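Of the protein chains in this complex, one is absent; all others appear in place.
Up next is chain A:
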Amino acid sequence: MSLAAAPNATESCNSFIPPSFDVNKVEIISDRPDCATFVFTDEDHTLGNALHYVLMKNPKVDFSGYSLPHPSDNRMNLRIQTKSGLSAQDALVKGLNDIKDISRHVLDTFNQAFDDNKMQE
């Protein structure tokens, strides 16, 4: 069985770009270290709201908020303002690490719950 030729560019209507580390995901708009707007490409409420949440929970973050300027635009804006000498970028990195820590713990606990279930049976 041989493969047919791939359709031409005009025929392919998919907009999704497979995840890779090469794409430029974030752009920073900032003129002061303690406040910045991060413009994310191809992100939505999933990361926006989660980041907004962990950032608000950081005592060194004064303000964080996110918006999706237009539904047919694949951009998400995240605004961060910090205090106590933490830079907005460091706050974002800490937020990302907090999300990763949470996810890792949830994964471990979820797997553990199945093991416990099996032991009981």
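Here is the rule we use: a contact is a pair of C-beta atoms (placed from the backbone, for glycine too) under 8 Å apart; a residue touches a chain by one contact, two chains touch by 3 or more; residues count from 1.
Note that in this section contacts and distances are computed from a predicted model.
Trainee: Between "Protein DPCD", "tRNA(Adenine34) deaminase", "DNA-directed RNA polymerases I and III subunit RPAC1" or "Granulocyte colony-stimulating factor receptor", which matches the UniProt record of the unshown chain?
Mentor: Of the names offered in "Protein DPCD", "tRNA(Adenine34) deaminase", "DNA-directed RNA polymerases I and III subunit RPAC1" or "Granulocyte colony-stimulating factor receptor", the absent chain's UniProt record gives "DNA-directed RNA polymerases I and III subunit RPAC1".
Trainee: Based on the whole complex, identify which of A:35, A:68 or A:99 touches the chain you can't see.
Mentor: A:99
Trainee: Residues of chain A in contact with the chain that isn't shown?
Mentor: 1-9, 12, 14-16, 18-21, 23-26, 28, 40, 43-47, 49-50, 52-54, 56-59, 61, 89, 92-93, 96-107, 109-114, 117
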